[in-house]
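All protein chains of the complex are present and in place, except for one that has been dropped.
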Amino acid sequence: MSAGADRRPSKAEIWLLGAAGLATFFGLWAAVSGFGLVSPRFLPSPAAVAARAFFLLDHPFAGASLPVHVLSSLGRYALGFLLAACIGVPLGLLMGWYRLLDDMVTPIFDALRFIAPIAWVPFAALWFGTGIGGPIMVIFAGAFPPCLINAYRGARFVDIKFLEAARTLGASNLRIILEVLLPASVPSIVSGLRVGAGLGWQSLVGAELIVASSGVGYMMVQGQSAVSTTTVVSGMIAIGIVGYLVDLMLRKLQAVTQRRRGLA
Amino acid sequence: MSTITFDKASRIFESVVAIEEVNLHVRDKEFVAIVGPSGCGKTTCLRMAAGLDFPSSGEVRVGERKVVAPGPDRAVVFQQFALFPWKSVYDNVDFGLRNKSVPSSQRRDRIAAVLKVMNLEGYERSFPHQLSGGMQQRVAIARAYVLDPAVLLMDEPFGALDAQTRVLMQEELVRLARVNPRTVLFITHGVEEAVYLADRVAIMTRRPGRIKEVMDIRSVREAERWENRTRIEDVMDMESFIHLRTAIWKSLREEKSTEET
Partner (left out) sequence: MHSLLLGFITPFPDSQEDSPLRRSRRRVLVGCCTGLALFAIWTITTTITSLVSPGRFPSPPDVWAAARQIVVVGYADDKLWQHALHSLRLVLMGFAVAVAIGLPLGIWMGAYRRLDAFVTPVFSILRPIPPLAWIPLAILWLGLGDAAKIMVIFFAAFVPSVINSHAGVRTIEPHLIEASRTLGVRGFAHIREVLVPGAMPMIFTGLRLSLQASWTTLVAAELVGALAGLGRVLNVAQQDIYPAMILVAMASVALLGWGTTRLLDVVESRAMPWIAARA
């Protein structure tokens, strides 16, 4: 039943319209840049961007080729995200189970919550210079809150009937944690990881724009200084692709956990 | 000896009196059903026997010992099944046994036996979401049964099932109960269900809940030989059945009408 004000279009129509949308987008882009309405420095044509992107695949710019920059970014990202997940998830779970811990940590967390992750960059720069610690700290600041909050929610709002059933079946505390509370929290945890991954990636980009000596963000800043718009856009594309792939993987993970419980 | 005794048990929730001075004694291996209007506190009584809740005053004892915590000796069958969705049927039934440190070979045999009794053979590897409501409830009962508990506490176990499945489950439960009797406390809305299943039926008043009267079914059942009729509808046709059922209805109706005035 269509939620909207019209009838449902057919599959073919959807495809056509989608293609038309994309065509319009790229067409406008090509037209504006092609007809010389603006200088090619300002808005390079799609072809120019593509050419530059391919060029950067094996020619270095700002110290390394595009894939190497991407790997460098990914490395930091992975470390920062892993740190956030390894601390955030267990801590969130414990906070959900032990009210005392919850009461202690939540006020601190609430106070820090409104500080945009990127605002940690000055401190990161102060403490780590352009070393790897800086971006990791910023990624951590971005990925940590969702990991924590979702693990907390998963633990806290476990359906009480599972706990009661486990207790009436004589389960020890340890068994309850391992076989009831933890599995029950998995969907929430995975959801948190997914959001955290997204925010972490965004934070990485931001951090690299300001305090890095390698990585895609750094490459883009250098491109901007050199007024090489094609480089900048190539960087944006690379960032977009990586971000999308990471999200895709986590979405698959989510589907797997949901299928087992019949939630999918 | 596994008796259940409610000794002047009261429960107050933040100034609302849920049940007031409930007195009920369930004898060893007796099947007692509690019926009453919605919100009268029958589930509260069961939860107190289970150790999931505690009386504000008075005492609840099982086997003459005060109830202080839940445990596998008083297995509970919940209305919402409460099966662990991330565990297979086998693992769900196995859960309680593992807590009792029963050796694994014995566990396997016991689980196989109980699954057979509940007609769940072949579904060991299935997950709850793959099963129908009736099957899920059977798994829930199997999970409780496999522990061979002295006391079985059932909280409207067939409430979430459709009418036909409910009838089948009732017949099965009667079969189980007569073959291997144990102390059972059974909460239900359904008067006919209570009369069909129980040895005695306790009628609860509306809130604040109190035991209004307790009707003896067993003597009538044995005198009239209900067990000669295997099908539920045949039993429900009998005059003695109808008589008991109507008497309980009338008693409940009084509760309803005083509520409406």
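The letters A and B name the chains in turn, as written, and every chain counts its residues from 1.
By our rule, a residue touches a chain if its C-beta (ideal position, glycine included) is under 8 Å from a C-beta of that chain, and two chains touch if they have at least 3 such contacts.
Note that the structure is a prediction, hence the values are computed from the model and not measured.
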Task: Residue among A:V70, A:C147, A:A212 or A:V232 that touches the chain left out of view - done: A:V232
TODO: Identify the residue among A:L22, A:L57 or A:L178 that touches the chain left out of the display.
DONE: A:L22
Task: Missing-chain contacts mapped onto chain A - done: 1-6, 8-9, 13-14, 17-22, 24-25, 42, 96-101, 103-108, 111-112, 114-123, 125-127, 155-156, 158, 160, 163-164, 167, 173, 181, 201-202, 205-206, 209-210, 217, 220-221, 223-224, 227, 229, 232-233, 235-237, 239-241, 243-244, 247
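FYI, only the chains that are shown with their structure count from here on.
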Task: Rounded Å distance, chain A centre to chain B centre (Cα mean) - done: 50
- [ ] State the interface residues of chain A toward chain B in the complex, per the touch definition above.
- [x] 161-162, 164-172, 175, 179-180, 183-184, 186, 260-263
- [ ] Sort out for me which residues of chain B touch chain A in the complex.
- [x] 50-52, 69-72, 74-76, 78, 80, 82, 84-87, 95-96, 98-100, 127-130, 143, 147
